[in-house]
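Up next is chain A:
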Amino acid sequence: MIRPHRTHALWYAFILHRISGVGLALFLPVHFYTLSLALTAPGRLDEFFRWTDTAAVKFAEFGLVFLLALHMFGGLRLMALEWLPWSDRQKTLAAGAAAISFLISGLFLLRAI
Partner candidate 1 sequence: MTMLPTRSIERHDTDILILGTGGAGMFAALHAQQSAAPGTKITIAVKGLIGKCGCTRMVQGGYNVALGGGDTVERHFMDTIIGGKWLPDQDMAWKLCEQAVVRIRELENEVGCFFDRNADGSLHQKAFAGQTADRTVHKGDLTGIEIINRLMEQVLSKPVEKLQEHRAVGLIPTKDGSSIAGVLFIDMRTGRFRFVRAKAVMMGTGGGPTMYKYHTPSGDKTMDGLAMALRVGLPLRDMEMVQFHPTGLLAGDHTKMTGTVLEEGLRGAGGRLLNGAEQRFMFDYDDLGERATRDVVSRGIYAEMRKNNKSANGGVYISMGHLGPENVRRKFKGMVKRCADSGFDLAAGLVEVVPTAHYFMGGVVVDPDTRTAMEGLYVAGEDAGGAHGSNRLGGNGVANSTVYGGVAGDVMGVDIANMRSLRDPDEGVLATEIDRAQHPLSRPAGNVQQLRNSLQDIMWDDVGVMRTATGMKRAISGVADIKSALLETGVAAENLAFNLTWHDWLNMASLCDVSDVIAKAGLARENSRGAHYREDFPDSGSMESSYFTVARMQDGKVDVAREAVQFTIVRPGETVLPDGEPETLVEAAQ
Partner candidate 2 sequence: MLSDSADMEVSVWRGAGVAGQFENFKVPAQENQTILDVVAWIQQNCDPTLSYRYACRVGMCGSCAMMVNGVPRWTCRTHVKVALQGNRISIGPLRNLPVIKDLATDMDPFFDKWISAEGVHHPTRSRDDAIEQIDPEDHARRQANEGIECINCSVCYAACDTVAGSADYLGPAALQRAWTLFNDARDAGRVSILEAVSGKGGCHNCHSQGSCSQYCPNDLNPMAAIAGLKRETALSFFKRRT
């Protein structure tokens, strides 16, 4: 359960950024491993890509792209917050960052299908 003091937009933005960051950090080694298969066993890489054609995996991939987009725009928001002159519209920006990520990954998914 989310503790009461956490129930506000900026904390959600924080936790999404953290989850996406950690998620990416866990995914990345897998990604690197599969790519390096290109070096050692190209056949298995193709096998892998075929596997990724299935719907479930498509969805998971959409999730990953979403995470990446989310994390990136969230991160850019943070850096803007930290380095640009202060804006009182942090919540709007946080929501905006999530929205853009959603758009991008949505586009990715649509294209993939």
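Assume a contact is a pair of C-beta atoms (placed from the backbone, for glycine too) under 8 Å apart; a residue touches a chain by one contact, two chains touch by 3 or more; residues count from 1.
These made the cut because all candidates are chains of the complex that A comes from, given by their letters.
What you are looking at is a predicted structure, and each value in this text was computed from that prediction instead of being measured.
Touching chain A in this complex, out of the candidates 1 or 2, is candidate 2.
Residue ranges of chain A in contact with candidate 2, taken from their complex: 3-6, 8-11, 14, 17-18, 78, 81-83, 86, 90.
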